[in-house]
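Take a look at the structure below.
All protein chains but one are shown in place.
Our next item is chain A:
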């Protein structure tokens, strides 16, 4: 949950740098560097996820046999299937090659291909994260903008509420929502992902709200601060004193300048929802990837744990990179070519 909030970029003064003309070559190079960075990070993530099996106490064989004593033939069979007699690098390269082709091995518990098991559960998680993302962007930006434009009791109470909500962990929000809206008022179901179509959306209302809550507060605070800062900027004050209608000033000067940085951090927040969804799925027993990950951890079904971790990390990194590229390409104030570190 915290990752989104933590990944707010450290201000570096780079945003102020003004570059009037940006040559196409530099832009292409920038995108290429970012994509290369993406691939490198994915590669490191795969090393971590694969190497974890060897960092664990006990040999990988103990994990694969689940600590059970087996006949020498069965052990030999497992060793052959997982190529445990090869060097670690050979095993890694073979595993990586399979993963690139969408083959994550076989689940130890279910004895089925991991890709089938994971693929069947991905849609629930996707719907959950998408709905939460929509709530974060719509509610967070609306509340924050309104609070920023209208200082006074609304702004103050909204910001106080946002600070309070940011102290509510996802699972606590989920439990409170269940107590109020599912158990007491009985408006929404307590558990389960429901059927398809609208029923699935209906079942996902409370879970997505729980997942979105803290991020809504964070984005609202962020948007409020940005709008406030723009309102007191010199060029806005000048426009107001020149007698331009307030609506024009707000639309053309305040919103346009405040939008990009806020949207960027909001995007990163949405990427952070991916990790938070694990907890929410557990509370509402949604049967998506997150719940599968937790049960696989408890059953030590290692191929499944590896696959889901990798999918989550990949989704997180790809989203982050896309937002980063979009931000740099769309905002003419950001100079490219200069290193951001």
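As a convention for this text, a contact is a pair of C-beta atoms (placed from the backbone, for glycine too) under 8 Å apart; a residue touches a chain by one contact, two chains touch by 3 or more; residues count from 1.
Assume contacts and distances are computed from a predicted model.
Trainee: Given that one chain of this complex has been left out, which of "Stage III sporulation protein AD", "ABC transporter permease subunit", "ABC-type cobalt transport system, ATPase component" or "Succinate--CoA ligase [ADP-forming] subunit alpha" is its protein name according to UniProt?
Mentor: The correct option from "Stage III sporulation protein AD", "ABC transporter permease subunit", "ABC-type cobalt transport system, ATPase component" or "Succinate--CoA ligase [ADP-forming] subunit alpha" is "ABC transporter permease subunit", the UniProt name of the unshown chain.
Trainee: Looking at A:99, A:206, A:219 or A:293, which makes contact with the chain not pictured?
Mentor: Missing-chain contact among the listed residues: A:293.
Trainee: In the full complex, which bits of chain A touch the chain not displayed? Write them out.
Mentor: Here the touching residues of chain A are 1-3, 5-7, 10-12, 40-41, 44-45, 48-49, 52-53, 55-57, 163-164, 166-172, 175-176, 178-179, 183, 190, 272, 274-276, 278-279, 282-283, 293-294, 296-298, 300, 302, 305, 309, 312-313, 316-317, 320, 341.
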